[in-house]
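Working notes, structure below.
Every protein chain except one is present and positioned as in the full complex.
So, chain A:
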Amino acid sequence: MTRPPFSLTDRIARLLPQIVVAPGFAAILFFVYGFIIWTGYISLTNSKMLPNYSLIGFRPYERLFQMDRWSVALENLFVFGVLFILAAIVIGCLLAVLLDQKIRAEGFIRTIYLYPMAISFIITGTAWKWIMNPSLGLETVVRGWGWESFSFGWTNDSTLAVYALVMAAVWQSAGFVMALFLSALRSVDQDIIKAASLDGASPWKIYIRIILPSMRPVFMSAIVILSHLAIKSFDLVVALTGGGPGYASTLPANFMYEMTFRRNEIGVGAASAMVMLATVAAIMVPYLYSELRGKKHG
């Protein structure tokens, strides 16, 4: 009895998936994880204008956390992140539920709400900058109608500028969240809903007790997508407020850019990037953990 010898083509055919995936895998390993390690290393050095490879310990982090600009940026990230995610989910969810009522022209309305997602943050930021400019935008218009005390100059007020960012970001992303929820609403088992309404449950109760809880995975994906949008927000700040007034609405990504590319502080810039990475990891790791564990059990 002779075993059929493996021909070369067979071998290639068997290895083909690995061969095809390998370059991409290697590139990601190098360009993503390699540079994360490089940044981590640089964040422990005294790098100023050029990278410098002698380690000095955690001094860059110490300096980072003594900078007022960084505390402002970090505080803004929490305010912006929490409000943005909450508002986008609440508004998106509400829109989805309302659209789910078998209304007329649903496709048309859905497109309108989803459309802001097609615009880049730079455009959104510029448009909202004009809308919120006290002498060009909404404030002048409303005062022209006779409401003299109306005030909407959020971008010009240090304490309100970060809320202006939230408003523009929610405007852009709520439609996307709506689309996510709408597709999830449609995939809920109609038999359960029918059974519930036969048992006399009100539509409101059906949503709260049955439909929304069954959409838990969608909530999770929405939170993950929105939180990474929040943490890497950069262009919206540049276009809408320029980080101002002063640096009152600056976010960590803007801080990192400013330090690394403008101020010859590569060490501090790298340290801030690592803190941002840690923030992302703090959200992503528990999520991935629960997802993967869930798969094993299910």
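The rule is short, and it goes like this: contacts are C-beta pairs under 8 Å (C-beta built on N, C-alpha and C of every residue); 3 or more make two chains touch, one makes a residue touch a chain; residues count from 1.
Just so we're on the same page, contacts and distances are computed from a predicted model.
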item	value
Omitted chain (choose from "Formate dehydrogenase", "ABC transporter permease", "Probable sugar-binding periplasmic protein" or "PadR family transcriptional regulator, regulatory protein PadR") - UniProt protein name	"Probable sugar-binding periplasmic protein"
Residue in contact with the excluded chain [from A:Ala127, A:Val142, A:Ala248 or A:Ile283]	A:Ala248
Where the unshown chain meets chain A, residue by residue	48-51, 63, 66-69, 129, 133-135, 153, 155-156, 158, 241-248, 258-259, 261-265
